[in-house]
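The complex appears here without one of its protein chains, the remainder shown in place.
Chain lettering (A and B) follows the sequence in which the chains are written, and residue indices restart at 1 in each chain.
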Amino acid sequence: MVTERLEVRSMKLIELLYLLFNNKRFIIGFGIIFFELILAFMGPLLYPVDPFDTNNPPSLPPSEEHPFGTDRFGKDVFALVVYGIRNSLYVGVLTGTFTILIGLTVGLVAGIRGGIVDEVLMSFTNVVMIIPNVLLAILILTYVGVERSGLELVAAVLSITTWTGFARAVRAQILSLREREFIYLSRMAGFSSIKIAFQDLLPHLATFILISFVNYMNVGINGEVGLSILGLTSISIVTLGKLLYFAAITQAFLFGQWWTFLIPGAILILLSASLLLIATAIDEVFNPRLRRM
Amino acid sequence: MRILLETKSLTKVFETGFFKRIVVKAVDDVSIILSEGEIVSLVGQSGSGKTTLAKMILRLLEPTSGDIFFQGRNVWKDLKTLEDFKWYWKNVHAVFQNPYASFNPFYKIDRVLHQALMLIGIDPDSPEGDRVIREALEVVGLRPDETLGKYPHQLSGGQLQRILISRAWIIKPKLLLADEPVSMLDVSTRGKILELFDILRKNLGTTIVFITHDLGLAYAISDRILVMYKGKIVEEGSPDKVILNPEHEYTKELLKSVPTLYKKWS
Partner (left out) sequence: MDRLTLKNVSAYYRQLIVNKEVYVRAVDDVSLSVKKGEVLGLVGESGCGKTTLSKVMMMNINPPLEFIKGEVQLTRRDGEVIRLHKMSRRLLKNFVWGKNISIVPQEAMSALMPTLKIKRIAYDLVRSHDPNAKLEDVVERLEKRLEELGLPDYIADRYPFELSGGMAQRTVIAVATLLNPEVLIVDEPTSALDVLTQRIVLKTLADLMVKNIVDSMVFITHDIAIVRQIASRIAVMYAGKIVESAPTEDIIFNPLHPYTKGLIESITSLEPEVRKRGVKYIPGQPPQLINPPQGCRFADRCSFVMEKCKKEEPPLIKIGEGREVACWLYVKR
């Protein structure tokens, strides 16, 4: 019961990996991601078809020549999906990175500095929290011009409002760690705040950061879908979300062209689900309470 | 005897609670003088403010009001740069109450000792550093080969506590605040540690503030005893005066609760 908390923390990386690969959720999630990554990176080599080539016959159902068929414009759906996965993952990773970076910086600085810095940063966080994120995204994207905005901007627009919860959680954890004796001992050895943040605090936050990163990747991938559906992202960048968007505006559903939306949709759902599985698995393995109580 | 450290009307007020503000006066108008080379015991009930007082002296917790002077310098107002702080912590160091919380579980225990070496300007990776660490561990009755390279959870509470004492031994500060430093040691090991404090005091003129709830121990080793109650120093004097002729009601109550070996409580 209450005894076992201390023992789990300082495990070796190998042990952790071992535990992770003994976890069913992780294996399933990782398997899916791995498969999709292979598809995204090896796909263009194994299946050298130009996704923007419109010279194929339009609206072909899956066949030997076009495994996922073609769309209304005669583009090869399989080639599109391969590109889409890559771009979707890219926007996910970017969103995850941006969100974590902003949230971590704000949370760490507020938690470590305390006092007036903390109050200012937290008020700022609370203000950002109540900004309607879709509205802000529309404003920024239309201001920049949808045609000129790349995936980087999309990720930035998504991150700019989502980091707040993470920042607050980081700050709360720092506050509970800050008064621990081992922090005092590092301070008394003349360590600067930055050194303490990196050496003493960050390891304690590592699992939380990892889990959040996976979650925010998901936010990025799904957020991009949302923005595509609103027509707020550049048409020339193929993502899974964009494929769904095209299927919708070309009324693929009415024409019974299921391959143009079911396949990218399924892959998108699998991607999100696998990320969630991985996040839960990491939590199970790293969080002693879930692991053992 | 020369004055080493002096606190003037030191007060710390904690405000907690999110909706309803709860105000705790953890340390209340404490003025004490510590001279060079004395062992002073600070005794008192849980929550009486002993640790809070120590943290303020250690420059880890800012006082709500009052001043601390160390060798004439105002600790909270005159020290500004990281170099100043290092100078101060080289001279004023601590052994904390909870050995389990004193180690970052992600690092080997060697780290706290390396930190001590860096503070006094010895390279931890040099043969000199290795020698100093080994000597310090042996002094507290630990075998270096059995101790170094381990993670905190691989050692017992008492062993962790002694590692922290060996850190203080490496630094050899002028003022050592030892917060329940032997709470997890049995009597047959404890004597050795107490002897170390005495050696520090005799050979180097170290001043030691010994925070404890063990009145028997305080009686046996200190030159002076301070009794703290609800944030205030309520009684102060030589051990014989405080233990044998206590004046304050609280001190009397405290003395009554000390467990006795030969008699069992009713």
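The rule we apply is simple: a contact is a pair of C-beta atoms (placed from the backbone, for glycine too) under 8 Å apart; a residue touches a chain by one contact, two chains touch by 3 or more.
Here the structure is a predicted model, which means the values were calculated and not measured.
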The one of B:K8, B:K25, B:K172 or B:K192 in touch with the missing chain is B:K192
Residue in contact with the excluded chain [from B:Q97, B:Q115 or B:S166]: B:Q97
Among B:M56, B:L215 or B:I233, which residue is in touch with the absent chain? B:L215
Could you list which residues of subunit B touch the chain missing from the display? 44-47, 97-98, 100-101, 141-143, 145-146, 149, 154-159, 161-162, 180, 183-192, 194-195, 213-217, 219-221, 243, 253-255, 257-265
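In the analysis below, only the chains that are shown with their structure count from here on.
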Hey, how far is the Cα centre of subunit A from the one of subunit B, in Å? 48
Footprint of subunit B on subunit A - complex, ascending: 6-7, 9-10, 180-182, 184-192, 199-200, 203-204
Would you pull the subunit B residues touching subunit A in the complex into a rising list? 55, 58, 60, 82, 85-86, 89, 93-94, 96-98, 100-107, 112, 115-116, 118-119, 151-153, 167
